[in-house]
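First up is the structure itself, then whatever we jot down about it.
Right after this comes subunit A.
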Amino acid sequence: MKLQATIRGVTYTFSSVREVLAKANPPKSGDDLAGLSAREPVERVAARATLAQLTLADLRANPVVPYELDELTRLVEDNLDEGAYAAVKHLTVGQFREWLLEPKTTGAVLRSVAPGLTPEMAAAACKLMSNLDLMVVGAKCEVVVRCNNTLGLAGTLSSRLQPNHPTDDVEGILYSAREGLSYGCGDAVIGINPATDTPESTAEILRAIHTLRTRNGIPTQQCVLSHVTVQMKALDLDCPMDLMFQSFSGTEAGNRAFGINVSLMDEAYDKMRRLKNSAGPNFMYFETGQGNALSSDAHHGADQVTLEARCYGFARRFKPFLVNTVVGFIGPEYLEDGPQITRAGLEDHFMGKLMGLPMGCDACFTYHAKMSQDELESLKVLLGAAGCTYLMSMPVGDDIMLNYQSTSFHDVPTVRSLVRKAPAPEFDAWLASVGISSGHTPGPRLGDVSVLR
Partner candidate 1 sequence: MSLRPLSRTRDLVAQLRRQLGEDDPMPPRAPLPPVELPPQRVFPSPSRRSRLADLAAAHTTALVGIGSVGTRYATDVVLQFQAELAVAHGAVATELPEEWAVAQGYVSLGSRVTSHREFLLRPDLGRRLAPESAERWAATCRKEVDVQPILADGLSAVATQGAGPALMSAFIAECEKRGFSTGTPVCARHARVWLEDEIGELARAKVAVILLGERPGLGTGDGLSAYLVYGPKVGNTDGQRNMMSNIHNRGTPPVDAARRLAVMAQLMLEQKTSGVHLDLSPRAAELGEAARGGYRAPQVRTRLVEG
Partner candidate 2 sequence: MPVLEALLPRVLAVRRIPGADPALLRAYGADPERHRSLGLITVDQDDPTYVALDEATKHARVDVVYARSFYAGSKHQSGPLSGEILGVIASDDPSEIDSALDAILQTLAHDACFYGANADSSIAVFPHVIASLGHYLSAQAGLRPGEPMAYLVAPPLEGTLALDFALKSADVRLLKAFPPPTETNFTAAWLAGDLPACEAAAMAYAEAVVDVARQPRDR
């Protein structure tokens, strides 16, 4: 394994695979903050040239956090599909990138190889790819999941309806939810981030959304994004929980800061399987986002792209219905501006899809990041073209509780018609039956909440 590359007579030597992975990243303020970035642009290319020569077997042998120190590393290593891994282990990362881009490497082929890939492999390929490369491969991956409806089919683009409210006023939540449904939003989930993290309020909100959903015969699912331990208690209150939610970090220490570990999640998954309200085989919902490990000082000297991929290594254990990268939420100290947030959204979508997950993206910014509304709108179209499973949606993209700017109710039908993608088929049929939209075409009752009872 050679950890050096020469550019114009200057030889750049790196001390570890972890350092190569970090320095190969495009500029990210979070890597600067962690002191991991390449010192200058040529060193960044040298790191990429070095990375391109490493084999996937080298990457498996050198996880960014050691096996002995981290249960996520152990989880990935101990559960890797050896057959799938054997098919690609001999490829260098450079060859792997080209193989991914080959037209004959179809979505079906990518699906077969996914369980044999470690997060480091997905992250490594990502670092050698341009934004369009990431989109081309992302669009090829077909990850189809089923809960009360079916997400991720070719030609579809779904959305989470996020009717948050600063005091969990259920009437207020319902006003936003009905408005969103009338714009064709909410086929991925109607999901509320609660202001109060208690089992009782979780159950109360779930019941209210369930009533709205069943009264109108809307084929989607409801979820309240309280802490997983709170949702486990809420399940005992006999409430209609379709999806169980939790935020993930890319290291054991990062997850400790979130108050979770693998065995807790196993327990949560098992309890949900027994007590859930929903129909299908996929019923978990996870959120991630570059930089969250560093924010709890749990990054072990690894870069934020690789750590993000490790979240996906954790998530795939639970065959989730939704995985969402909340790409610009964490702030400019991790993703500084429009180009960095755009890049991260496409990276996360690509890595998650490559690892076999139904990736959605909360394309968003906080008001202290340097991103314009126009840049954010562009990112939504890029994600739509890249085959992103779902986007968020809220009134004018303004989350009145979490104070950030995301996708709006209006943006979802707009992107659908631009990239000619339809909602999930079951949901599409409901929308057509009430005249809101049909396929990617807005209908006569778009935005008309009176179609809802």
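One rule holds in what follows: a contact is a pair of C-beta atoms (placed from the backbone, for glycine too) under 8 Å apart; a residue touches a chain by one contact, two chains touch by 3 or more; residues count from 1.
Candidate selection criterion: all candidates are chains of the complex that A comes from, given by their letters.
Everything numeric in this text was worked out from a predicted model, so none of it was measured.
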item	value
Complex partner of subunit A (touching, any copy) among 1 or 2	1
Residues of subunit A defined as touching candidate 1 within the complex	29, 32-33, 163, 165-167, 169, 171-173, 175-176, 179, 183, 195-196, 331-333, 336, 366-368, 373, 394-396, 398, 400-401, 403, 405, 410, 413-414, 417, 442, 446-447, 449
